[in-house]
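The structure under discussion is supplied below as structure tokens; questions concerning it will follow.
Omission of a single protein chain aside, the complex is shown with its protein chains in their original locations.
The chains carry the letters A and B, assigned in the order they are written, with residues numbered from 1 in each.
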Amino acid sequence: MKSQSSRQFISKAFLYSILVIATLLSIFPFYWMFVMATNTNEVINRIPPAILPGKELVANFTKVLNTIDFFGAMWNTFIVASITTIGVLILSSLAGFAFAKLHFKGKNALFVMILVTMIIPPQLGLIPQYIIISKLNWLSDFKAIIVPGLIDAFGIFWMRQYISSNVPDELIEAAKIDGCSIFRVYWNITVPIIIPAFATLAIIKFMYVWNDFLWPLVVLRDEESQTIQVALRGLIDNYVRDNGMILSGTFWATVPLVIIFLLFNRLFISSLTEGAVK
Amino acid sequence: MKKFVSMLTAGALALSLVGCSDSNEKASSGKSGSDEKVTLDFWVFGSTGYQKLIDEYQKDHPNVKIKLNEGELNDMHNNLFTSISAGSGAPDIAMIEVSQMEKFKEASERFYNLKEYGADEYEKNFLDWKWQQGQSVDGSFQMGFPTDIGPTAMFYRTDVLEAAGLPTKPEELSAKLNTWEDFYEMAKTVKEKTGKPMSDSPELVFNALRDQQSEHYFNEKDELIIQESVKDAYDYTAKMIQEGLVGKNSLWTPEWGSAMADGSYAVMPGAPAWMMGVVKGNAPDAGGKWSLTNIPEGAGNWGGSFLTVPKESKHPEEAVEFISWLTSPESQLKSFNDMGLFPSTPDVYENEDFLGTTDEYFSGQPTAKIFAEAAKSVKPVYMGKNYAIVNTEILTALTNVATKKADPEKEWNKAVERIEKQIGRQ
């Protein structure tokens, strides 16, 4: 009995130390970002650099607000990221379900095709993709981000892997015998089981859209339509760079993400406890 | 299914093919009456402060609405490139930085020739060399109107020079620095007396020397001529590095920024007017320790922009009218007072207020006057579309000499090889 509890203590201490180290390493650059967001350029470039927050917290952020439409851009980003994420969750889970549990001709070949689309380096597609968007007249339109954003090979791959290993065939078979339609099998049987997969994909996709800037930069030209990452680029001046202001903008643009992560995370956990009852 | 996919593909392709050709037609239809309300999209990068001037212009021209779009330098040029390449989405007026100008000259048929809109009339407003940078080699195609420029001067630390027992007054210092040979001798003195290098960045030394040549990397036939034109500048810089007279900092790094505050070197040769803001930002407490004087053997130019009118614009007349106003001496003086954009119009250099501009931070020097003198002495130079490729590779070679103690001759040869390889593929 005693040896077991001491062993548990050791493994607990071990796990905690791993997590604490990982947390410190992950968080440190953020802390530093915060430090720099509260300092002037001179302090940021000083060697060795500052490690304590300075006094420019308000001043730097005020400069950000004077230079770009920070809250407008945040709202745009929120809308775009939310719609894209919801769309991807629906489309990916349907396709993943089809690939994992339905039978149709050419299934494997089609699945491999989806994987192959991930292999193509996207950097060169910029000009032809832009041509398509401009011909559709979607420049400075959220559709230019949302619609291509729905193409998510990873999401389908992820859902297929998750569904195939976590939704038992017997369950589907039973539902089928009860006379469920295929969509009901998806909606009533599969969806409740894969809520954690939804939460994970939602986090990943939402954050991705939030932080993406290469593509939005090309297609969102009007200032009213810009997402936050595009707007933040506007803080970078030609020659004279105010890093304190730039990092202040980036820091405050990250804060809502933490909140959103915690919300998704809650969904993630509560769904698991529910699932355990079944 | 297959049929459907191929249909869609065909559709997408057809869509895009149609797209490539229609931009010119659209543009040519654009003859608009003077009463008609006209909106001009105007792309700029960085902080130009142009909104104020736009407001002023719109007051006098109620039929014109100008929509300013500010972006980051590279972003804006990339967007312009994409739009021009795809044939749609370009603005009515685009600001192009001098280093990007040659690239877009490759597509000059997608821009209006401003000569057809009375550009000749404005030529006298501008510095010759700057005006020439905005046109084709033979001068028949004027692609842009000049905005600001970046004439260079030598920035120096009075405290470091004083410690080395050298003069700190601009005139006295300048008198001792007539040639680059003098510069080298002074560097040895500084090193001996203070242990500090003369300068911290190989790039700034090399640039200062290069900018005094009448030809840089290419001749007007686009032949690579670096062996004749800038090899001496390279050798000189490399020698300074090897003897510890020039440091190894790369521009825009934190160590480069903090060195400005620390005074860990004596001079910054070949720094443009806008560098004053960089120095102040990095070393706000070093006021009075910095000063300015002439570069030995003459000044150069670094930075500045042009305003162009892409062919997609339906209102070239209104656009040209606006940009000719925005680049006029009066407007440029306002931009200088407002945002410190250094004017490209020599008329302004005669202005009393302008000449009276002094800066306590730079030991009370008449900064505008110094840079105006420099601007007048700049030599016109042909850059060529591959300027950036060559510049990057030479810089890499110098950095290797500085940080890896590599052999300058070998690095030079490697750089030439890389340059030729890249240019050979276009």
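FYI, contacts are C-beta pairs under 8 Å (C-beta built on N, C-alpha and C of every residue); 3 or more make two chains touch, one makes a residue touch a chain.
As a working rule, contacts and distances are computed from a predicted model.
J.: Tell me the UniProt protein name of the chain this structure doesn't show, selecting from "Pyruvate dehydrogenase E1 component subunit alpha", "Sugar ABC transporter, permease protein", "Nitrate reductase-like protein NarX" or "Cytochrome c oxidase subunit 2".
T.: Missing chain, per its UniProt entry: "Sugar ABC transporter, permease protein".
J.: Please identify which residue in B:57, B:81, B:184 or B:325 touches the non-displayed chain.
T.: Spelled out, the listed residue whose C-beta touches the missing chain is B:81.
J.: For chain A, which residues lie in contact with the unshown chain of the complex?
T.: 8, 11-12, 15-16, 18-19, 22-23, 25-27, 29-30, 32-33, 36, 44-45, 47-49, 91, 94-95, 97-99, 101-105, 107, 110, 114-125, 127-129, 132, 147-148, 150-154, 156-158, 161-162, 164-166, 169-170, 172-173, 176-177, 182-183, 185-186, 196-197, 199-200, 203-204, 207, 210-211, 213, 229, 232-233, 236, 243, 246-247, 250-251, 253-254, 257-258, 261-262, 265-266, 268-269, 272, 276
J.: Tell me, which residues in chain B touch the chain that this view leaves out?
T.: Given the touch definition above, chain B has residues 1, 4-5, 8-9, 12-13, 16, 78, 81, 84-85, 103, 106-107, 110, 248, 250, 252-255, 385-386, 388-389, 392, 395-396, 399-400, 403-404, 418, 421-426 touching the missing chain.
Basically, only the chains that are shown with their structure count from here on.
J.: With chain centres defined as C-alpha means, what is the inter-centre distance between chain A and chain B in Å?
T.: Whole-Å distance between the two chain centres: 38.
J.: With touch defined as at the start, can you tell me which chain B residues reach chain A in the complex?
T.: Checking each residue of chain B against chain A gives 12, 15-16, 18-20, 45-47, 69-73, 75, 78-79, 82-83, 85-89, 97, 252, 254-255, 257-258, 261, 274-275, 277-278, 281-285, 303.
J.: Quick check: in the complex, which residue numbers of chain A touch chain B?
T.: 40-42, 44-47, 49, 126-128, 130-132, 134-135, 139, 217-218, 221-223, 233-234, 236-242
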